[in-house]
Each structure stands twice: as structure tokens, then as C-alpha cells.
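Left out: one protein chain. Kept in place: all the others.
== chain A ==
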Amino acid sequence: MNIYVLVKRTFDTEEKLVVSGGQIQEDGAEFIINPYDEYAIEEAITVRDAHGGEVTVVTIGDEEAEKQLRTALAMGADKAVLINTEDDVEEMDQFTAAYILAEYLKDKEADLILAGNVAIDGGSGQVGPRVADLLDINYVTTITSLEIEGETVKIVRDIEGDAEELETSLPLLVTAQQGLNEPRYPSLPGIMKAKKKPLEELELDDLDIDEEDVEAKTETIEVYLPPKKQAGRILEGEIPSQVSELVSLLRSEAKVI
């Protein structure tokens, strides 16, 4: 089976955010594989081990993203592709990313494409379904279970907490939700092997993409931190009197009840 995983290198949102000049400052921050993409990588490896084939992880970014690709290879992916847009793309949005990925994937005859359902930095959750639409293949988002039996693919997906059971077929793009699996940690032999696995680097030229074709459709005007909350009030006294004070504050001061 020919399996592709779309991966994004993301700012670790557990880091402290610093904004200056309307931009998030990334210097010295920790970067990780988007956590939802880790579920996608794990699932891809599991499917390959059960059905045979090859797992290729693909990302768009600059050379820094090699580190995350090597981690995916160390987990067990077979090949990695970095589409380096550093010199060609100044502003990227979901339209841009999906266009580039679809151009790369269009002649790959992928049976199964996996991605995270959302990236924890931008949080739009658009790229997976957009890629599927451009490739004219079916997609299923926020999946929590995947079973492939011959031509049939049985999936459970999370829809706002409920579990929807459905059937579809390959070729298919799915996006991973938490609960799909428990991503493995790269083993030491895995890390050693990953160093020798192929990592291909491509630029827009290699994909016959003009810079104009991938111009972002949206524009971020400003990035800012939410206003600091005033320190809250810790109530005092016996618990029963705190409780009645709280109820009256919620009614009269906060006016939420």
C-alpha cells in the first residue's frame, strides 16, 4: 500500500509566547511535530505493518523541518520529503499549502493519505480536506479508528463527542483525532536507522509550480496576545459562607446566572 502522511512542524504551544512587531517570536522556541500528525504517522506505520507497502512523510517548510522528518523516520516511516519553500513563498495560507501538497501528490497514486485533523499553531484544520478535494479523492476527518478489509475501509470518527461509524473505500484521505492510537517514541535503533533513510528535498520549481499560483488568499494583519486578566478573587471564611458569597457574586457582580 502506498501511504503518505502530511506533517507540520509546529511551535510547541506549551512554550511562552512572545509577540513583537505583530509577529510571534520564534527564536529559541521549541518546535515539535504537530501532536495530531503524530497520530497520523503512528497509524500509517500500523497500516503498513499490517498490509505491506511504504510510508512517506511529507512536509512544507525550510531546512529546520528536517528534524521533525527525521523523528518521523525514526518512528518507522520509510521515506521523507521536504518541500522547501523558504526562497519562493513569503506568505503561506491553507490554500497555498494544499495547492503545493496536491501538486506533489497528484502523480503518486497514493492509496491512503493521513494528516492531523488540526495543527495546534494555526488551528484551521483545512489543509487535509482541501488536498483531498484537489486530488478528487474522498476524505474523512477526525477519525478515531481505521480498519482496512480488502476494498472496504471501516472508520469511526469523532463528531463533537459522538462516534460515527462509516464505510468507504480507497483511495482516501483521513485526518487523525486524539484517541486514534498511542504514538510510539522513536527507539534508539530507530533513530540510528533514520539517519540512513532517504530524505528528498524539493522546491517549487521541481513541482512545476509558479509562485503566483500559490499566492495566499488571506492575509494576517496583526497578531496579539489576549489582554491580561485581572487577578481573581480567592474567597475567604468557612466553606458554606464562601459558597453563598460565590452564588451572590455570580448573580450580582458577574451576572452570569
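Observations on the model:
The rule is short, and it goes like this: a contact is a pair of C-beta atoms (placed from the backbone, for glycine too) under 8 Å apart; a residue touches a chain by one contact, two chains touch by 3 or more; residues count from 1.
As a convention for this text, contacts and distances are computed from a predicted model.
You can't see one chain of this complex, but its UniProt record names it "Electron transfer flavoprotein alpha subunit apoprotein", from the set "DMSO reductase", "Electron transfer flavoprotein alpha subunit apoprotein", "Ferritin-like domain-containing protein" or "RNA polymerase sigma-70 factor".
Looking at A:Asp107, A:Glu151 or A:Glu165, the residue that reaches the missing chain in the full complex is A:Glu165.
One of A:Gly52, A:Pro189 or A:Pro240 touches the chain omitted from the figure, and that residue is A:Pro240.
Remark: the omitted chain is touched by one listed residue; of A:Gly21, A:Gly52, A:Gly123 or A:Gly150 this is A:Gly123. Seen from chain A, the chain kept out of the figure touches residues 11, 13-14, 17, 19, 24, 35-36, 93-95, 98, 120-130, 132-134, 138-142, 158-169, 178-179, 215-226, 229, 231-235, 239-240, 242-244, 246-247, 249-251, 254, 256-257.
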